[in-house]
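I have a structure I would like to understand better, so I am pasting it below and will then ask my questions one at a time.
One protein chain omitted, others in place.
For clarity, chains are labelled A and B in written order, and residue numbers in each chain start from 1.
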Amino acid sequence: MKLTTLKLVTIVAEAVLQDQIIDGIQALGAKGFTLMSSEGQGSRGRRTGEIPGVNIRIETLVSTELAEKIISYISENYFEHYAVICFLTDAQVLRGEKYC
Amino acid sequence: MKLTTLKLVTIVAEAVLQDQIIDGIQALGAKGFTLMSSEGQGSRGRRTGEIPGVNIRIETLVSTELAEKIISYISENYFEHYAVICFLTDAQVLRGEKYC
Partner (left out) sequence: MKLTTLKLVTIVAEAVLQDQIIDGIQALGAKGFTLMSSEGQGSRGRRTGEIPGVNIRIETLVSTELAEKIISYISENYFEHYAVICFLTDAQVLRGEKYC
């Protein structure tokens, strides 16, 4: 079976950032994405009594090169002022050319 | 610590396919699954003005052999006519025999 290894980029961010992050990753070249809602709490949010906030979780399957562009974009634009998480995992797909 | 490496199979598809995909992967031998709802947009769906559709995201932890059967099944039955994504990632578990 001919599987291609791509990168799954996962971004978890405050819901208010949804549209600008989706626009940003599509402008960089991502051809599709999956969007889920989530709750969460990070190292910025551990004040006593705080309730976890509403977040979005975006996934996109891309080449390693594009994955690194996306993680740089997220880091440069959001890490300083927002509680955004971005991580890459290896994912194997059939027909990898669809994603590149 | 004795961890076993299995494959996590993730399938993202239109919600209308939920029951037939779950039946299909269980018939192939998957012993359990996790189901989430999501939205998404893929390379088939980038017409101007289109809103992202309601999708389901199914995960199942299986052996490598079964993972390859599932990705073939999804590819052969759905790739031509539906916007279905299927990818494999390595996942480490305790008590791997539960999943096989």
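Simple rule for what comes next: a residue touches a chain if its C-beta (ideal position, glycine included) is under 8 Å from a C-beta of that chain, and two chains touch if they have at least 3 such contacts.
Please read these numbers as outputs of a predicted model, since none were measured by experiment.
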item	value
Absent-chain contact - pick from A:T4, A:S38 or A:N77	A:S38
Options A:T5, A:Q20 or A:S75, residue touching the unrepresented chain	A:S75
Touch residues of chain A, complete complex, unshown partner	10, 12, 36-43, 45-46, 52, 55, 57, 68, 71-72, 75, 79, 85-90
Footprint left on chain B by the chain that the document does not show	1, 3, 6, 8, 31-36, 61, 89-95, 98
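FYI, only the chains that are shown with their structure count from here on.
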item	value
Superposing rotation of chain A relative to chain B, computed on C-alpha atoms, to nearest 5°	120
